[in-house]
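Every protein chain of the complex appears in place save one, which is left out.
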Amino acid sequence: MKSMYGDFFFVLASTTDLESESGFWVLQIIGILMGVTGLIFFLGAAVGLVRFPDFYTRMHAAGKGDTLSTMLMLGGFGLVTMEDFSLGSWLLLVKIIAVVLFIYLTSPTSSHALMRAAFEDDEMPLTEKDLKKSKKSVNK
Amino acid sequence: MTHLFAITMGAALFTLMIPVVYRIWVGPTGFDRILGVNVIGTKTAVLLVIIGTLFDRVEMFVDFAIAYALLNFVGAIVISRYLNRTISLNEMDAREKKGGAK
Partner (left out) sequence: MRIFFPLWIAPSVKYLFLKLLIVLFHHKESVYYIIIFLLLFLNWIVLSGKFDIFHLGLGIVSCVVVAKISQDFLFYDRKKGLKERFNEAWRFIKYIPWITWEVVKANLHVFKLAMTSKGYKEMSPRVVTFKTYLATDFAKFVFANSITLTPGTITMLIRGDVFHVHTMSQFLEDDLLSGGIERKVAEVFEPELLKKK
């Protein structure tokens, strides 16, 4: 069963006559592109995390940039590590997709929990003064 | 090829974690620090998959990544609940009437 599928896709890959030593080159190139895109988005999130004026705006950078960049990088690695089309590597891909789905579901939830804790906290309410302060530092 | 890509990705991720560590180091409030720790935690799950590629044991390290992502989520929830001081309902109503500070 295992080797049958492997041989089938190996023949399919070798007819294009361009496969590399290990893996299927189209999937590898797509995976590398996804990983690099994820790195670029993470660069945006990291710069935003340093540069934004107050906690709530930083939360925007972290909550959004984190989700997509992690998803893209994990998906890219899932595609790069597809060395053959056997049952084991399909299972690996499904597992990585499960991690991606888990992060897709939980990242907004945890950012909402942090946001709510900060908003309800007595020391850090989002008052008008706070908003003006962050606006002033923006207009500078 | 795969190993070169994995090493490059890992090094780039490590470099990009430095600004986040800066935010943890100087963060004015505790919430900023938790935020940075949370971001680094999700990126560590990615880093575990990269390490698995380098060791050729991805199927083992993906399980670690799942466990780490789970632990990170639960940790963020628990810490935000721990730091949460619930204010009185009257004050909540007052804030709500103000229309959320325009």
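We call the chains A and B, going by the order they appear; numbering starts again at 1 in every chain.
Simple rule for what comes next: contacts are C-beta pairs under 8 Å (C-beta built on N, C-alpha and C of every residue); 3 or more make two chains touch, one makes a residue touch a chain.
Model, not experiment: these values are computed from the prediction.
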Those residues of subunit A which, in the complete complex, touch the missing chain: 40-41, 44-45, 47-48, 51-52, 54, 56-57, 59-61, 63-65, 67-69, 88, 91, 94-95, 98, 105, 108-109, 111-112, 115-116, 119-120, 126, 131, 134-135, 138-139
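Here is the rule we go by: only the chains that are shown with their structure count from here on.
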Distance from the mean Cα position of subunit B to that of subunit A, given in whole angstrom: 12
In the complex, subunit B residues that touch subunit A: 1-2, 5-6, 9, 12-13, 16-17, 19-20, 22-23, 29, 31-32, 34-36, 38-39, 42-43, 45-46, 49-50, 53, 58-59, 62-63, 65-66, 69-70, 73, 76-77, 80-81, 83-87, 95, 100-102
Complex contacts: residues of subunit A adjacent to subunit B: 20-23, 28, 32, 35, 39, 42-43, 45-47, 49-50, 55, 58-59, 62, 66, 70, 73-74, 77, 80-81, 88, 91-92, 95-96, 98-99, 102-103, 106-107, 109-110, 113-114, 116-118, 120-128, 130-131
